[in-house]
Each structure stands twice: as structure tokens, then as C-alpha cells.
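What you see is the complex with one protein chain gone and the rest in place.
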Amino acid sequence: TAPVAAPAGGAQPAAEAPAAADDVVRVALLLPSTINDIAWSQSIYTSLKELQAEMGEDKLEIAYSENMFNVPDAAAAIREYAANGYDLVIAHGAQYGDSLMEIAPDFPEVSFAWGTSTRTGADQGITNIFAYEPRGDQAGYVTGVLAAKLTKAKIIGLVGPVDAGDAKLHVDGFLAGVKATDPEVKVNVSFTGSFGDTALAAEAANTHIKAGADVLTGSSQQVVGAIGVAKENGIPWIGVQADQSTAAPETVMASAIYDWKQLLKDIIAKRAAGTLGGEVLQLTYANGGIRTIYSDAAPADAVEAAKAAEAGLADGSITIVAEPR
Amino acid sequence: MDNLLNTATLIGIAHSGVRLATPYLYAAIGEMFGQRSGVLNLGVEGVMLMGAFAAYYGVFLGADPWLGVLAALLIGALMGLLMAVISVTMQAEQGISGIGLSLFGLGLSSLLLKVLVGSPISIQGFPVWQIPGLSQIPIVGPIFFDHDVLVYIAYLLVPISLFVLYRTTFGLKVRAVGQNPEAADSLGVRVNAVRYATVILGSALAGMAGASLSVGLLNIFQENMTNGLGFIAVALVYFGGWRPIGVLLGALLFSTVSAFQLWMQVLGAPIPPDLAVMLPYILTIVALAVGVKQIRQPAALTKPYERGE
Amino acid sequence: MARFLRSPRFLEIALPIAAVLAAFMIGGVLLWLLGANPFEAYWVLLGGAFGSVSALAATLTKMTPLLLVALGICISYRGGVINIGGEGQIIVGALAATAFALWLRDLPGWLLLTLTLLVGALTGAAWGAIAGVLKARLNVNEILSTVMLNAIALQLMNFLLRGPMLDPEQIAAGTNIAQSEALPRTMWLLRLAPPTLLHAGIILALVLAVLVYLLLWRTTIGYRIRTVGLNPSAARYAGMPVPFYVALSLILGGAFAGLAGAVEVAGVQHRMLEGLSGGYGFSGIVAALFGKLHPLGAIPAAFLFGGLLVGANKMQLTVQVPSALITAINGLVVMFVVASEVYVRRARRRTGREAAAASLQSDAAPVTQASTF
Partner (left out) sequence: MSNERRKINSLEMIKITKRFPGVLANDQVTFDVKGGEIHALLGENGAGKSTLMRQLYGLYHPDAGEIRIDGQAVTIQSPTDAIARGIGMIHQHFMLVDELTVAENVALGMPSSRGPVLDLDRVEARIQALSQAYGLHVNPKAPVWTLAVGERQRVEIIKALYRGAALLILDEPTAVLTPQEADDLFVTLKQMKEDGHALIFISHKLREVVAISDRISVLRGGRLVDTVPNQGVTRAMLARMMVGRDVLLERAHKALETGVVRLALRGVSALNVTGQAALRNVTLEVHAGEILGVAGVSGNGQRELAEVIAGLRPLAGGSVELDGRNVSAWPPGKRTDAGLAYIPEERMHDGIVQEFSVAQNLVLQDYDHPPISRGLFLNFNAIAARGRELVSAFNIRTPSIDTPTRSLSGGNIQKLILARELSRNPKVLVAAQPTRGVDIGATEYIHQRLLEQRAQGAATLLISEDLDEILALADRIAVIYEGRIMDIVPRKQATAERLGLLMAGVAEKE
């Protein structure tokens, strides 16, 4: 058979003509890592899948491009999706912002969204970009409270990737949460210098344990290594971003997960109502964008304290002040 | 910061160093055999990933970790066969075919993870096995005899490779083929067969290096989890002067400094973490530049062999 | 006809294509197993790389850093050193270029641009010089040092982008994404085909390819570099300072990689951010070797390889296959193409010998006119 000039439709939604049926929402995702990174990229992909299950396959179409760590490649893909009739193109990384600002004006019918940011380009007259921002510090705060309650040795180990972006926000919140709960507790923080050094993350976890930590936490895809070590040493782990209990159910006490479903729903609703962009959305405990999933093994008092923190963050009675490190 | 120098910390650093060196040892000793026979395999990284996945997936499906290791060895050997066909038989430029192999292993292992497993799920790999008696020795015990079994095997590999290289007819052929393939050929040594053997053996060990991560140290598999480790292993072969002991020292130096910088961070040393992470890389270069005696590389390294007919 | 089919000239072009097809065939099986239609997928890849103006523009954009790095690799390899430090050299080049441009942001655009590119190249050169001097003076193997220097550059970037060079906007917004402030618009490289990202860097790269060719084959410096690369003891005998040229090979290799980093900053990203090096340090080696380590050969090689990368992204997007599959297929392409070269070499050796023998036997004209080497 000769190669077909126009890709057939069906399972491949992306190539269809721009004029799609009205009641179908078509969403494209650009991800800096993979959909199974059990962290940043997986969290939004999972939410979108859940939303699709809720709305029905015929109402929500999904396409994604993963491992788009190279920005020009991502820019090309963003343009491509926009040109191919996607209603909403989500660039899931702050590095894509400049490209978005450049592309969005060329596709006034299409909505774009990006995170983590508060910039919608409204100041430049751009009206079709949503900016979103998960409050990683809130996730950090609640897990910090939980960790402070869990530790008996009063030492907690934190395995971070690099001290920047969402990871930094998480660390800041975590430290605040711990301090608010028990100022005596010490948090040892270490960074591996990359998002993918699984082996070094594992050794960092080992080091923390040797240095006395009896509760561990951390962020980014590399923490799977650290979780393995926690599991082997029977030390509780507290996850963020995605539900990390899939990696080791008996070890992961809780995961403060980013639940993008509501945010996605909101954007889709706004779009239906004629607002194509220009708004900043957040994932917070207040709007259900961040939730904590607790393991049954987690001690009740600790869970209670964490839940109290959740409530406090939700109603605004707790505000997080990041301290310089 | 002041407790950086107490005994417990030093033991901790040494213990971490010994353990972290494991994957480097497997991969670098394997690579050393290939290079000793004249084949530079830059594909170690990809082979490690495939080995790591194979072992992980075996255990994931419920197999014994040992079966996982076997799977890693087999997949590694298979990747080695591919490398050998391309670089020995087809005489392809070795640096570039290795980069190709790396990409292939990276892609395929990630793909398999995605298709067969989905998101990473931890498994029950080899537990830590404190060697009875030996682990009781003060200082030495906690440093050397408190690891999982794949760590011990990695260190056993050093005397074994010494023996194979210097005391067996195979080792003699390997050394000869890497230095002067023509001379070896003139004595009836099948140069390319020896190279096939070392590349396959080396890759099998690279596969095992992967297994030492996925079912030994980490108990999980993640896309690109080696993160450049394979390239460091190749560099360590150069550092070690193509000798087992040199490779051992290089791996220990590199991993101990890595462990040291982790401890510095954990104990809150006032150094930016990014700069701390640089330490092992810098020290490896410095050690080679000022401390280590330079040894010539195998004369036929990267040179395909073909009889002049 | 049969003779033509066995001629090196024909094989040189036909075999790499056959090798790519063979790699695609295996990739096709994987695609099929994943439930995609391989023919469709490859058709999309081809179209995505070369099928439209915007596709070509994307390919040319990708080709730019590949070609620049490849030019440096050509010089390094010709000088007998294996430079796998491209990644690190790109990073430091881009970092320095960014810092410089932000520092002197008020200079006139053209001047700032020129100086910025120069700074990028010089910093890359300095990074290459570390490996170069270590090799020339202390005999430290360059494979080891460049691998280590890549890791060091990466951490240097983490450090700078997280602290000293962090975008004030990021600090203000509290998001702390590790990227620098944007460069002044006045110094951005000219966009050649808006809205595509194609920028004037491609012209620079093409011009430099010709210059590198001239450098290597038409100047005494190039003659020295190649002599040192092929036979250091003959070079010493001919009075050439071998260590200097060994170091120079790495320095020039670093300069081109550093320039590639600066060009990416000035032409594409307009700021420094993580992931800027994009693996070009490695794929540039592949492009250089595809181009037979010849600066002019690197042009089509970088074009094709750039197209492969661009088309692969398009394929991921359209056919919705995991990116990992594309990585694997790229790996196969690289392996198969280098493996196929052996047949070209054999054919060349065969015809070379035939020609040599023929002219020896005729004995009529022992000396020919041709003078290019």
C-alpha cells in the first residue's frame, strides 16, 4: 500500500480538519517530561484523562506531546495543535511562555493555557491565554505539617531536584509547615542537581536516613529512587504532585496531589462562556486543585493536624511566609 | 557542619560511596574488556537502561530477583551483539554507533515501561544482606558488609576480572587483540571473535549494572533513570588506565565524593547545592591530571580490524 | 549500469538512504505493534520535516545549532581529539552570551548582537580549552574530561539560573522558574520567515561552514591541525608545536559549540533557560560524522538530521505515539547509517586501487594534473 497523504481519522484526532463538531472540546497538552513521570506531567495528564472519563470520549478529545524539554520544538507543536483545530492548547511549563505570547495572537479562536505563571499577556493586549499556578507551597505546607507530626527523631529528610521553580516553592512551603507545627524539628534538605538522577536521589534518601531522618519527602520524577529506599528501610514517605502511592502503597503515607480537573473544567466552562483567556487560575486547597490523599496507615492525629492545615489554607486563616534559606 | 568529621558520618560517607560505586563498577569493568580488545562502546548508557528494565520487569511480573538479573544479562548480551555486528563486522565508527545504541536503549526502555507497566511501581528487589560475622567488625563491617548481594558481586568482579585478564588464555587474547590485532591474527587468534566476545560480555555486565540499580539499589525503574551514569562509566575506564584496580579506584573516588557532597548538603554545609554536585566531576579530572600515572590506551582502540587482502 | 550501482559515488548517496529505510522498517514494526499505521506515521514525518514552508523553516532552525556544533566537531576530529563536550560548551556559551547581553543591554542592537555572539564563542572556546590544555599539558584523556565538564557546566547553569541570573520577573512573581531575563529585542537575530522561528543564524552557520572548509584545507593552520590529527610524530618532525594544535582543536570545537549556544539564545529562545542545549552536543557529533567530518558535508547532514528530529516531533504529535519510540527509531537510524558506510569504503578502496593500478600500468602519464587534495 502506498503511504496515505491525509492521515486517517479515528484514533488519531490530531490531524482532523479544524472545523470540529461544536460539542466536542479538543484539548492538547505539551509536557516537559513524560506522562508516567509520577510527578508534574503525569498529574495533569491523569486529571485530563479523568475529566475525559467524566465527560465522555465523544465530548473531550485529548492529544499530547511529551518530553518537550526543547522549547522551539514545543513552540512548533503548539502552533501545530492550534492550526489543527484544537480548542485549548495547554503548555505545561513556564519555559513555554515566550513562545505562547508569540503564537497566541495568530490564533484568536484558540485558547491557550500555561503554567506555572501569573502572566496572561493581557498587558500586551493578548486575550486568549490563561495562566495557572499550582500553589506548591500549600502542598508543601500540609505535607510539612504531616511530616512534623510523624517524625519521632525530629529529623526529616527532603530530596529535591534543583532549588528552583515548583520544587523551590514546595520546599519553602514544607519548611513553613514543619516550623509551624514543631519548631524543634529539623529538616535536612538536599538536591541532586537534576530531575532525573534516580540513583543519586536514592543515595540522598539513604544519607538522610543515616543522618537520622525518620520521615522522607521530595519532589520530581527521580524520587522513585528515594521511595524505593524509604520502602526498604521501613521509613514513611510523603509525596507531592502526583499520587505516589502507586509506587509503593505501604510506604507512602500521603500525597499532596495536584488535581487539575477543576481547573480544566473551569477553563473549558469559561471558554464556552466566551472568555478565551486573560485570567490567572490557581490550584489551591480552597478550590480543590490540591488535595491530599492519606494512607490508612497514617496515624490519626497526624492526619488530623494535616487536615486542619488544609482547612486553614482553604479558608485563609493560614498564610505561608517563606523564609530565606 | 562540625559533625561532618565525626566517625559516624565518615562511616556513612564511606558506606554510601561503596554502594554508589556498584553500577559504575559493573559498567566500567565490562566496558574495560571491550576497550582492552579495541572496541569503544559508548552505548553503555542505553544497555544499562535496557538491563535495568529487563530485571525490573522480570521481578514486576513476579519472578525472583535472580531471574531478573539473568534477564538483564541476556538483554545486555543481546545489545552487545548488536553493537558488535555494527562496530566489529560492519566496522562502523565506534563513537557514533555507541551514541546510536544509547539512544536506542533509552527509547526502547522508556517505551517498554510505558506500554508494559505504565507509571513506575516499586518492586521487592534484593534486600540488604549483612554478611554474618563480617558485618560485625567495627568500622569495616558497616562500610563494606551491609549491602545487597549485587553490591558484593560488583566488588568480586574486580579480582575475577584481574584473573580473567591476566591469567587466562582468553585474557591474553583480549590484551593482544587490543594492542596489535595483526600480530594476534598471525598466530591464529580470531580477532573479531575475541572482540565479539568482549563486547557481548561487556554489555552483559552493563545490563547487570542496570539491574544493580533497578533490583538492587532502587527497587524501581524510571525513564532514563541512569541519567548519564553510563557515560561516567566510560570515562572511568580511561581514568582507571584500562586496569581493574584503576577502575575500582576511579569508581570509588567518584562515588565517595558524590556521597560526601550529599552529606555536606544534608548536614547543611553553606555551599550552594549545585556547586556541591559538581565536586565529584571536578575531583575526578583533578585526580587524573595531578595524581594518577598516565597509561597508554590500547593501541588498536576504536580501530576496526580487517586483514589486508 | 552494474558498474554504476557499485560505484562509490552512487553508494555514498544510496546507502545512507537504504540504511534509514531499514531503520524505519524496524521502527515500523514497533509502530504497528503500538497500533499506529507505519506508512501514515512516516509520511507525516517526511511532511513534517520537508513538506511545507513552515516545515522546512523548522528543519532549518534545528539545523542551525546542529551545523554549528558539527563544524566544531569536524575541526576537533581532524585534529585527532574526540570532543564529546559539546553539551557543556553550548551551555556555558549560552550562559555567558546571555549575561553579557543583559549587562550591556543599552548598546546598539547590531553591536550588542555581534559582541554577544563573540562572547558565546569565546566562552565555549575557554570551556574547550580546559579539556585542551589538560590533554596537551597533562595528557588527560579528552573523553574523560569532556564528559565531566558537561556535568560541571550543567550544574553551573543550575546555580546561575537559580541565583545570580534568575529573571527578576520570576522573583517578583514568586515562581522562580530557572530562566534568565529576556534579552533586549534590539539584538534578537533577524527572523527570516515569520511566524516560523527561522532566524538569520542559519546564514551565519552556512557561511561559517565554508570558512571552516577554507580553514581546514586552504590554510597553513588547517594543514597543521590535520597533520597533528593524523600523525603527531610526523607533525613534530615537521616542526609543528603539537600540544598547541591539540589544544587548539578542542578550543575551536568549543568555540563553535559556544557560538551555537549564543545563537540559540539570540535567535530562538531570547533568554537562557534549562534544556537549551537540547542534546545538540551529541547530535552535532552525529551530524558531523554523517557529513564525513567535512564542513561542507556537514551541511546536508545537519539538514537531514535536523529534519529527522523535526519530523519525529510532528509524528509524535499527529500519530500520538510515545516520544520514546521516536528516540528509539533515531538510535536505529544512527546505528544503521554508520554501519552502512563500510560498503562505501570498500567500494572506494576497490575503485581507488583499480585507478591506481591502471595509471601505473599505462605508465604514459605518471603525474596527473589534478591538484586538489
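All chains are identified by letter, namely A, B and C, in their written order; residue positions are counted from 1 within each chain.
Everything that follows uses one rule, which is that contacts are C-beta pairs under 8 Å (C-beta built on N, C-alpha and C of every residue); 3 or more make two chains touch, one makes a residue touch a chain.
For clarity, every value in this text was computed on a predicted model and none was experimentally measured.
**Student:** Using the contact definition given at the top, list the shown chains touched by the missing chain.
**Tutor:** So, spelled out: the chain left out of view touches B, C.
**Student:** With the full complex in mind, choose from B:S16, B:Q179 or B:N192 the residue touching the hidden chain.
**Tutor:** Touching the chain that is not displayed is residue B:Q179.
**Student:** From the list C:M240, C:A255 or C:A312, pick the residue that touches the absent chain.
**Tutor:** Reading the full complex, the residue touching the unseen chain is C:M240.
**Student:** Tell me which residue among B:N6, B:Q136 or B:T168 touches the hidden chain in the full complex.
**Tutor:** B:T168
**Student:** Considering the entire assembly, which residues of subunit C contact the chain that has been omitted?
**Tutor:** 217-221, 223, 226-227, 230-231, 233-241, 350, 352-361, 366-373
**Student:** Spell out, residue by residue, where the missing chain touches subunit B.
**Tutor:** 167-173, 175-176, 179-180, 182-189, 307, 309
Here is the rule we use: only the chains that are shown with their structure count from here on.
**Student:** Subunit A to subunit B: how many Å between their CA centres?
**Tutor:** Centre-to-centre distance between subunit A and subunit B: 34 Å.
**Student:** Considering subunit B alone, which of its residues make contact with at least two other chains?
**Tutor:** Counting only residues that touch two or more other chains, subunit B contributes 110, 114, 223, 274, 277.
**Student:** By residue number and range, which residues of subunit A touch two or more other chains?
**Tutor:** Residues 34, 162-163, 193-194 of subunit A touch two or more partner chains.
**Student:** In their complex, what parts of subunit A are in touch with subunit C?
**Tutor:** Per the stated touch rule, the residues are 1-5, 7-8, 11-15, 32, 34, 63-73, 75-77, 79-81, 94-95, 98, 102-103, 106, 116-119, 133, 162-165, 168-169, 193-194.
**Student:** In their complex, what parts of subunit C are in touch with subunit A?
**Tutor:** 35-37, 39-40, 42-44, 54, 58, 61-62, 154-155, 158, 161-162, 166, 169-170, 173-179, 182, 195, 197, 268-271, 273-276, 278-279, 309-310, 313-314, 316-320, 322-324
**Student:** Under the definition above, what is the set of subunit B residues touching subunit A in their complex?
**Tutor:** 8-9, 12, 15-16, 19-20, 23, 110, 113-114, 118-122, 125, 127-128, 213, 217-220, 222-227, 229, 258-259, 262-263, 265-268, 273-274, 277
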